[in-house]
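Dropping the structure in here first, questions after.
Note that this complex is displayed minus one protein chain, with the remaining chains in position.
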Amino acid sequence: MLTKAVDELSESQSYKGLFHQHRDGEPLPSARVLHEIIDLARAILFPGYYGNSTINSHTINYHIGVNVETLFNLLTEQILAGLCFGSNGDCDCLTEPKREEAARLAAAFISQLPYLRRLLATDVEAAYNGDPAAESFGEVICCYPAIKAISNYRIAHELLKLNVPLIPRIITEMAHSETGIDIHPAAQIGSYFTIDHGTGVVIGATSIIGDHVKLYQGVTLGAKSFPLDEEGKPIKGIPRHPILEDNVIVYSNATILGRITIGKDATVGGNIWVTENVPAGVRIVQPKAKK
Amino acid sequence: MLTKAVDELSESQSYKGLFHQHRDGEPLPSARVLHEIIDLARAILFPGYYGNSTINSHTINYHIGVNVETLFNLLTEQILAGLCFGSNGDCDCLTEPKREEAARLAAAFISQLPYLRRLLATDVEAAYNGDPAAESFGEVICCYPAIKAISNYRIAHELLKLNVPLIPRIITEMAHSETGIDIHPAAQIGSYFTIDHGTGVVIGATSIIGDHVKLYQGVTLGAKSFPLDEEGKPIKGIPRHPILEDNVIVYSNATILGRITIGKDATVGGNIWVTENVPAGVRIVQPKAKK
Amino acid sequence: MLTKAVDELSESQSYKGLFHQHRDGEPLPSARVLHEIIDLARAILFPGYYGNSTINSHTINYHIGVNVETLFNLLTEQILAGLCFGSNGDCDCLTEPKREEAARLAAAFISQLPYLRRLLATDVEAAYNGDPAAESFGEVICCYPAIKAISNYRIAHELLKLNVPLIPRIITEMAHSETGIDIHPAAQIGSYFTIDHGTGVVIGATSIIGDHVKLYQGVTLGAKSFPLDEEGKPIKGIPRHPILEDNVIVYSNATILGRITIGKDATVGGNIWVTENVPAGVRIVQPKAKK
Amino acid sequence: MLTKAVDELSESQSYKGLFHQHRDGEPLPSARVLHEIIDLARAILFPGYYGNSTINSHTINYHIGVNVETLFNLLTEQILAGLCFGSNGDCDCLTEPKREEAARLAAAFISQLPYLRRLLATDVEAAYNGDPAAESFGEVICCYPAIKAISNYRIAHELLKLNVPLIPRIITEMAHSETGIDIHPAAQIGSYFTIDHGTGVVIGATSIIGDHVKLYQGVTLGAKSFPLDEEGKPIKGIPRHPILEDNVIVYSNATILGRITIGKDATVGGNIWVTENVPAGVRIVQPKAKK
Amino acid sequence: MLTKAVDELSESQSYKGLFHQHRDGEPLPSARVLHEIIDLARAILFPGYYGNSTINSHTINYHIGVNVETLFNLLTEQILAGLCFGSNGDCDCLTEPKREEAARLAAAFISQLPYLRRLLATDVEAAYNGDPAAESFGEVICCYPAIKAISNYRIAHELLKLNVPLIPRIITEMAHSETGIDIHPAAQIGSYFTIDHGTGVVIGATSIIGDHVKLYQGVTLGAKSFPLDEEGKPIKGIPRHPILEDNVIVYSNATILGRITIGKDATVGGNIWVTENVPAGVRIVQPKAKK
Partner (left out) sequence: MLTKAVDELSESQSYKGLFHQHRDGEPLPSARVLHEIIDLARAILFPGYYGNSTINSHTINYHIGVNVETLFNLLTEQILAGLCFGSNGDCDCLTEPKREEAARLAAAFISQLPYLRRLLATDVEAAYNGDPAAESFGEVICCYPAIKAISNYRIAHELLKLNVPLIPRIITEMAHSETGIDIHPAAQIGSYFTIDHGTGVVIGATSIIGDHVKLYQGVTLGAKSFPLDEEGKPIKGIPRHPILEDNVIVYSNATILGRITIGKDATVGGNIWVTENVPAGVRIVQPKAKK
């Protein structure tokens, strides 16, 4: 009786379009390995917090050396998996040049780690300064979901700039699952960025965010609508998400939609729906509730 | 000193009502096993994506065979655990007939897998077509939280239709934890269903959703209030959640409450609270924010 | 080439402020161990549900004994890790008195477990009575994210009352990640507390919540703004979150900000932004949407 | 090409006689579970050494309680697996009475644990007194392979006396693999038994060993030859291994074969082959080597 | 202070000759993976015993299919690792042709599995018939160390015939550690081969063993001495171990050395040292011990 279900499920008509055909020897994108990659990257960026290994200033060099080398190897494999993924079993992914391309991209990513650390240090500072409940940088790095989500985004964004397919999106979705914060890897985000609490935040692919911006939980930077092509499919790649200039604050559950601009120093109140530009310095709020 | 706490905590007065009494040999509902069950089901439904095993069209039959058999065994055990659970240690759960009932229900579920795959294929297509940022069906299957949440819901809904207790709810709560999308297993949902981003979505137990419906993050399909019985307890089983007809779109953070109907092709704007019917084709939005 | 990145990342200028210097032998706060601690605490508080071990009324005493002792040992270590954490490698954490202090705090926590069980029993009852879809206390304890989040909060709150640093916040953030419900460990919450669905709920550090309060998903109890000191940093410790008196209900996605009071028996409708007191018994709702 | 091998290997002619047909729901003898059972038994018999859990005289009762209950459950399952094993898929193993029989046997075994502890205490004492290099009872219990092998033998022997099939042999083979000491579970061995070093020791199924006997590494208590039945198969169950009376010492690599008796207080020298009775008190040695 | 040891240990003079230089991307021989390979091979050869998965005659085809495919993939990688190993970081191991060679060798091995199963069936039968204590084929397959050691040898021998370097030796050493039976993969061994108890058995690389041969524990088939080349190094590859013709029995702890022949049907007694031919049918024993 199970045999009948097995036969139906094994018929090629039944799975076409849903099947990822795999070539022998080809690496697979692996959630487990990508988790390990993120853990390694966090251990390198914030020494002494993640990875649970004891570490001090005399031995930090050894630990970073091993972590960077391991990261390089795992990332090369996953980048290659990403390059293979699109081709659905019909590519030259196992050739030497493809492997060398993957290694070159992994090395390029690693050379950006010192820059990423400098950038994330500004985010930690912004989170600490923006929260009266924060007691130390250490607590922020250890506990704040915003730091987890922004770390993954900044890592994924670097990989996306290197044209690595698929992997960046998996990395931001891992943070989405962990924190409820959904930042598309293609979004552009300045320094000193912070998100308070964070659950429910959505930042779309073509969003542009300046420096010193703060979002609260439940904020959406989304698309209002998107033009369709002649087949009725959405046209890909058109700028369709908001621009937030420097020092903007958006309160909880506000929804900002479309390629509009929230000007410098503007404030958007909670629980409102914004679809038009907000001039610099302006503060908009919800109409009063009825009792 | 610890002994005092142990004694207090072991006193039967102290735990009555909170204690699940367990009979020797009875299987327990197990989050770990249910995770394994979901991983197997996803591996069967979307061959080559989950489960990390290499797989190609020559060997897919072997993999599906083993996965289906393993799924059958684990599910039989968990269904039996669900059947036992309610009885709190005082049932005939370990008898041969109960075990056979569990096996029969597991087999009935498995015979629905080809149907579930066809249905989920429509959801994947809807997610792909509805998101300009989506680059391939593969990316949607791998990364999109909506696909995870809807898969778990569709699996749980089949089990609930077979009157399996407890297990369906645990399965949808697993997806709730993973994705922030909370779909009650008793909700009825048509084909080509998609949810964008998804965190914070709530779909109540008596909701009815047509085909080609799209929800955004933070949308609630909830109950407005519920009648109490003479003891002041809510009466169970009364239809109390909305009906969304075909092609409805609900934007982010909208809250739709009560047994109302959102008519065919209607659109509900973001961040609003809807407690009355919306006629077919109509678009409702939030009043303008004040600057 | 990797060597260059390793050297840059190992330079002390590059990581100062982001580095947790660790002294040999000092315990580390460990997410893995804290997960184990929460699993043990849940197994003690709700016997027979968590921990997967078979258990019945004859052997419950053995199980609680072993679980309490293991909890005591692990918690002593993590409390010590919390005490050490702040000192950044320059403290007397490894001395006998510090270890005895940690053990004393862990024992004090354990002596509160019977009280915590009584309190959580009221929360389970509230969740069951408040949800027509709930089928048994067992289902509520097993599946409801609110019970997970409130358990972690109540555990963390007891540790915070004992002045344990860092650990309480990690514990509530673990529940935040698992459920999307973010309750600060310093909030004060009465009995019979429940949260429906829960994703996106935020309860700030100085919030005060009475008995029999119910929140829905996406509700924020936040700060409106906070006074800065002369350096422009937020002043810590000022009451800045709402007070909810007994029997208050707050519907989904409502945002209540600032040190205001929502009076006894009041109801706050969904998707609104409340920044002023709401008198006892009053019901406030969103203005009507435009069609 | 692999398909051809799969087909050949799946043909029923190819595996008949080598195939263990398994009925759904039937427990399987599991090396992993039996290892766990041995670890539990060792933790109960030698409190504080095995199992790595902290334990002291106030809490020993809780630990033994949990360990005994867990042992009972796992052992019941493995005894049932042993009862099922012989029937090769065609038995009544899953019925209630079979399960009750397994539980009854497990309980009978557990009631012998205090006796086993008393007996093993004599073996520990013998090992300590017999080895000038031994520094404490603790070192003997922790490190000496003889204690591991004799513990497994004594456990297996009790199970064999209860007519549990297969499981006793797997348990002694586990010790054989760990220590190189091969004691058949059916052998009868008195108190204060010890084996020095132990690798290569073989004690056959019908051996009878008195009290205060000591063997060195490489000693064989074997069968000389065994009568065949009319089909040329060995006749099972005939006494064919040696009897060693009280206080016998056998030095390394000696081989004692057949149903002979080594009398009280006798000594057998190393590297010799003994096939005839040795009278009480006699010492036999190898002829001198030639230079 | 640790730094000094690290520096000394990292100096290239200090580790030359002991260092395995590794090229990026090159697979490594892995004990863990080889254990998995052996488990898979045993699961294929003896269906239903190893691997713990439930299996019956309807589903055996699926299980064997998945196991064979997984075995093929893991073995290809380990064969490639073996091919790379010798070259110490200076080879063409990562090129497409090397990978194809490894895959071709793995496939050739897999095509021999049906032959290996037939051969091992004779060994199981020999073990069962030769031991009055054996109760079923099942017990022999499950428990007897001889079957484990002979399985590993027969697998390793096939790989060695395919000129796979290093891997065969690791596989037989795994069995050596597990059982104390050390069979060199290059030895040639006929059908119906069995070893009783087995600890301490050594079978050298150029040994030739006929059909229906039985060895007891501690038997050595070794080299007497070996000619040295002009540098005083042993000359490799010269026949230097014994030939045992059909039906030979060798009792425990006998040592047979050099390229001698033990003729058909001969018997060698225990604890003796044999360095000259033994004619067919003859029985040799140890001189009597002195009392």
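As written, the chains take the letters A, B, C, D and E, and residue 1 is the first residue of each chain.
Criterion: contacts are C-beta pairs under 8 Å (C-beta built on N, C-alpha and C of every residue); 3 or more make two chains touch, one makes a residue touch a chain.
What you are looking at is a predicted structure, and each value in this text was computed from that prediction instead of being measured.
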item: Touch with the omitted chain, as defined above, among D:Gly200, D:Gly222 or D:Gly258; value: D:Gly200
item: Those residues of subunit D which, in the complete complex, touch the missing chain; value: 44-49, 52, 54-57, 60-61, 64-65, 68-69, 72, 107, 110-111, 113-114, 117-118, 120-121, 124, 129-133, 135-139, 141-145, 178-180, 197, 199-200, 216-218, 251-253, 269-272, 285-287, 289-291
item: Touch list for subunit A against the chain that is not drawn; value: 53-54, 59, 61-66, 69-70, 73
item: Touching residues on subunit C - with respect to the absent chain; value: 2-3, 6, 24-25, 58-59, 62, 73, 76, 94-96, 99, 103
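To be clear about the criterion, only the chains that are shown with their structure count from here on.
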item: Matching chain pair for B-E (criterion: over half of the contact pairs shared, by residue number), options A-C, D-E or C-D; value: C-D
item: Subunit B and subunit D: spacing of chain centres that average the CA atoms, whole Å; value: 50
item: Residue list for subunit A, restricted to those that touch at least two other chains; value: 2, 6, 24, 180, 199-200, 218, 253, 269, 271-272, 285-287
